[in-house]
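A single protein chain has been omitted from the complex, and every remaining protein chain is retained in its original position.
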Amino acid sequence: MITVSGISKSFKVARRSSGFGNAFKSLFRREYTEVAALSDVTFSIGPGEIVGYIGPNGAGKSTTIKVMSGILVPDGGTCSIMGYTPWLDRVQYVRNIGVVFGQRSQLWWDVPVIDSFELLRDIYDVTDKEYRGNLELLTDTLDLGDLLRTPVRQLSLGQRMRCEIAASLLHGPGILFLDEPTIGLDAVSKIAVRKFISAINKEKDVTVILTTHDMSDIEALAQRILLIGKGKLLYDGDLDAMRAKYGAAEGGETGGGSAIEEALVNMYKEYEIS
Amino acid sequence: MRLFGKYLLILFKSQMQYRTSFWLLTFGQFFIPFSVFAGLYMLFDRFGQIQGWEFFEVALVFGVIHMAFAIAECLARGFDMFSTLIVNGDFDRLLVRPRSTVLQVLGSKFEFTRFGRLLQSLVVLIWALSKVEADWTFMKGVTLLFMIFSGVMIFSGIFIVIATMCFWTVQGLEIGNILTDGGREMAQYPLNIYHKWITRFFTYVIPFGLVNYLPLQYILGRTEGSGVPYMLAPLAGCLFIVPCLLLWNFGVRRYRSTGS
Partner (left out) sequence: MRACYSVFRLKLATGFQYRSAALAGIATQFFWGFIIIMVYQAFYSQPLADPPISLTQIVTYIWLQQAFLAFIALWFRDNELFQLITTGNIAYELCRPSGLYGLWYAKLLAQRLSSAVLRCFPILTVALLLPSPYRLTLPPDPATALLFLLVLILGLLILVAVSMLIYISTFITMSAAGSLLMFGVAGEFLAGMIVPVPLMPSWLQTIVYALPFRLAADFPFRVYSGHIPMDEALATIPIQLLWLAALVWIGRFTMGKALRRVVIQGG
């Protein structure tokens, strides 16, 4: 369903050197360094999988998501998702995906949640029947009943995130991209969100790509992880295998982190990307 | 388009949440152009006429241009505020939706408080129409509507071009105000009171002349021959928006290939 092959993307970053002399020179001529955000990234994801996409900050996670959601055009490589090339057929392709950016909201701030939902329904051209069906399912599983009539600005972060996730699924997409969905949430909300993602994946066969720094999210949801570091895909495999390979040895020191986080740190060390 | 109407509805509901400040701002938006108009009145009171144009003729142009500006400002506010959208990274959100970027940016902001200016220009227009000396015909009425419509297109086009600059840099964009606010202040007088090169620039490059001067001559009965070219002149002015939209699409493509 998702085939990504040899995707590369570089950005030109303006080089800023310190000192007055350099600042003055930069008035006339900008110097750029090329930063390879992605180098030759290749993987495939089948329908109904939940994949955890991990890596340190600046590794290229958001860039990959942007390429896969059609926002960004890569320099090289091919990508085929549900038969579309995301950046070429943007308008038709995007009907089939849902995106949740953890730190930004897609709901209209001052009006009740339900108004945002209805506008999204019209933007995505969802039939009334499908809309009502989806809305009912989402309201039940995410427990949104009371929240629907409340303006978004009056919701707590946990409540808002549940509404965001619901909003991204109203049009029944086959793929869901989640970029840090549980950031800043309290424990109860986190568990609710995880349960929901799990449920929607099983019942509706929605493929989920999850980027997060919270390893317990990954443990709870994903079976497979993709590790990206410095623009390269470094590990593509099973979560259990990763845990076995990098986990702390029996009887070793735990140093205060959970077992999976320990394993992650070890993995980062091995790949020299921490 | 129905979808655009739905965008407007949700924005209206948002803004009505803040009722007092809504009304206060609308009032304010009425008084700003009102004070400019009062100034105009006083200058005419003292000078009597400007380059052969008398007060109500200039008031007519004033009304038309301010109305066009007010409508364009309401409509294209999303483009006017586009720099915020880009800086917040919210433009990505628009790209993930299955609709054209232009429609979505238009739908992102619509300040209903700008109706204050619209109301003021309407009042001026009605007053001027009642007092100006012209034999009104159906064709002249249509010309008037075309003038307003074309003005809206021109101002919106300018807003779009300024917004497109955001894809390259978000600083120093106030210079764009020279064309929007400045264009408005300038075009509120019939263009021929200015020097030749200004009149030329604003006829051939940014076609205010097609809105403000040529049709005006026709309405006031100062032309000879068929009125049709004068009536259609504003429509030619509408074409201005086409290169603006092309530039916008170019900007979006660049944004998508270089990242934010």
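Labels for the chains are A and B, by order of writing; each one numbers its residues from 1.
As a convention for this text, a contact is a pair of C-beta atoms (placed from the backbone, for glycine too) under 8 Å apart; a residue touches a chain by one contact, two chains touch by 3 or more.
Just so we're clear, the structure is a prediction, and the values are computed from it rather than from any experiment.
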Check your understanding: So which of the visible chains would the left-out chain be touching?
Key -> B
**Study point:** Candidates B:17, B:51 or B:226 - the one touching the absent chain
**Key:** B:51
Review point. Any idea which of B:5, B:39, B:89 or B:243 touches the chain not displayed?
Key: B:39
Practice item. Determine and list the subunit B residues touching the chain excluded from the picture. Key: 20-21, 24-25, 27-28, 31-32, 35-36, 38-39, 42-43, 45-51, 171-175, 177-178, 182, 185-186, 189, 193-195, 198
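The criterion applied here is as follows: only the chains that are shown with their structure count from here on.
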Check your understanding: Taking each chain's centre as the mean position of its Cα atoms, how many Å separate subunit A from subunit B?
Key -> 41
**Study point:** Of all residues in subunit B, those that touch subunit A in their complex
**Key:** 2-3, 6-7, 10-11, 13-15, 17-18, 88-90, 92-93, 95-100, 253, 256-259
Revision key, fill the gap. In the complex, the residues of subunit A that touch subunit B are 9, 11-12, 37, 63, 66, 69-73, 87, 90-92, 94-95, 97, 99, 101, 104, 106, 108-111, 115-116, 118-119, 122-125, 151
